[in-house]
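With one protein chain withheld, the remaining protein chains of the complex are depicted in position.
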Amino acid sequence: MELVGSFLLDPLQSSIGRHALIEVTLLGALSGALGFWVVSYGLSYGAESLAHGLLPGLVGAALLGAPLIAGAFAGIVATAVLIALAARDRRVGPETATAVAVTGMLGLGVLMALAPATPQRLAELLFGNPLAVSGGDLAAAAALTLLGGAALFALQRPLAALAFDAAAAGSLGVRTGAVRVGLAVLLAVAVCVAVQGLGNLLALAALIAPPLAVRRHANSVGGAMTGGAAVGAVSGIAGIYVSYGLNVAAGAAVALALCAAAAIGALAPARARARATRLRPAPSPR
Amino acid sequence: MNALVECSGLAAGYGGAPVIHDVSFAAGAGETVVVLGPNGGGKTTLFRALLGEIEPMAGRAQLRDRTAYVAQADRTSLDFPVSALDVALMGALAHGRWWLPPSRADRRSAAAALERVGLAAEAATRFGELSGGQRQRVLIARALVQDARILLLDEPLAGVDPASAEGIAALFGELSGDGRTLLVSSHDIESARRYERVLCMNRRQVAYGPPAETLTRAVLEQTYGSEIVVIDGSGDRVRALAVQHHDHEH
Partner (left out) sequence: MPSPLDLVDLPFLRTATIEVLLLAVAGGLLGAWIVLRRLAFFAHAVGGATFPGLVVADATGLRPIVAALAVALAYAGGVHRAGTRVGGRAADAVTGLLLVAALALGVILASDVYHSGARVDRLLFGTLLGLDGGDLAAAAAAAAIAAVATLLLGPAWLASGFDRAGARTLGAPVGLADALLLVLVAVAVVTALPAVGALLTTALFIVPAATARLLARSVPGLLATSVTVAALQGVVGVYVSLWADVPPGSAIAVLGAALYAVVALARAGVRQLDTA
């Protein structure tokens, strides 16, 4: 019994542990809620590309002593611009153009990090370290999570209308261009917050795992978002505890906890109503 | 007549040569128009031009009042976690504050709309679990919540069993009785007789007028070319079926 008690209290004893727990709760909640839209709008590949490509921004921030979130944001903007430019030539498809831009940015980030004169924090930037989050970082993450959450709450009806029926959304008065831009901005914000704790290679898990865990069980849009936020936060906390208990890398532990949540959610038996939907044969063709 | 829907000399496309051209017609309040034509004949393009999704290359396409667009449900929307009531409530986005959850008045309006289309019992059912005909009726309920005076329906009866199709056709009659204008694209030449006006299109406007004037052998052959099967060709009044080619885009 004492063992359980000390296990539960362990991370809470130090400010490092407390910061880490708050950090993963914030990033888990925001990314978990937003993730529903990332999957619904088919943005998984885009999110992954932005996350991988932002590395030079992270390294630059580390070199300058600037906040990582700022570096991440600069990296995302640069990557998005490069992808858009690379895709302009019609001969090369958008998927290939994205690969070229991301490959270049990843290589550049590595060059910046490993050229001898600079500090070598590369592994931490790639794979994250929630235990290295400062009070200032935490405040920034909290502010962004609050703002992002509020924006998500406000945008949920237009987002749902557009995702459900893109052809009719315009006639419903939804400003489709503005909604898509809003979603892209929210995605950038969520990636920045997630990168702080998980690094740029593992951040995607926070966006993708919760919606995959929840999709067969959610009955409403609000439920999918709240469920995603809950799964994200709980998985994050579980990851920190695993990290403390087994003495393994914290960022990776959180990422694996998120993946495990997705697997459990995907394999758990769905409620009767949702199951009926899956068994029904495909609707008759036109 | 005060036309709610009007096209004059309309030509439209997606860059390059126009997909449709020389389209000129008008429809007033309470009128029902069926748009007939082969696949690729430009029916969807016409709707898109009317909705303002594509710019006309020539002429004008105008909708003079609130419009609802009812299109075929595709795969993603069938997986989306929304109930029939949720979908009907989307109509409330057209008025009111989109950044707040729907109001109680909106909810009452959505419930009433579902009742009117005969789906009050299915309000909590997931949209993807409904039958084809029921899904169409939910989308019409959404249009009612929107209080659209003009409805553009893209092949609403495709894949719907005959019994449900009857019910939906009756619903169209009620909507027109409300004073709403309906434009319905269809493949079904026989049921086209029930509409007040028929617009025959094959990239260009072939004819526009009451069924008696437009559902003639000459017009139908011009519209469908070889895609038509004539069942009974006595005189000018033909009974015919259009051969359908299914798009396999998903």
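Note that the chains are named A and B in the order they appear, and that numbering of residues resets to 1 at the start of each chain.
Note that a residue touches a chain if its C-beta (ideal position, glycine included) is under 8 Å from a C-beta of that chain, and two chains touch if they have at least 3 such contacts.
Being a predicted model, the structure only gives us computed values, none of them experimental.
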Options A:27, A:54, A:122 or A:225, residue touching the unrepresented chain: A:122
Take the complete complex as the reference. Which residues in chain A touch the chain that isn't displayed? 38-42, 44-45, 47-48, 85-86, 88-89, 91-93, 95-108, 110-111, 114-116, 122-123, 126-127, 201-202, 204-205, 208-209, 211-212, 215, 246-249, 251-253, 255-256, 259, 262
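The criterion applied here is as follows: only the chains that are shown with their structure count from here on.
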Separation of mean Cα positions, chain B and chain A [Å, integer]: 40
The chain A residues in contact with chain B across the complex are 40, 154-155, 157-158, 160-161, 163-165, 167-168, 170-174, 215, 218-221, 223-224, 273-274, 276-277, 280, 283-286
Mind listing the chain B positions that touch chain A in their complex? 51-53, 67-73, 76-78, 80-83, 86-87, 90-91, 93-95, 98-102, 126, 128-129, 132, 139, 142, 146, 148, 155, 158-159, 246-247
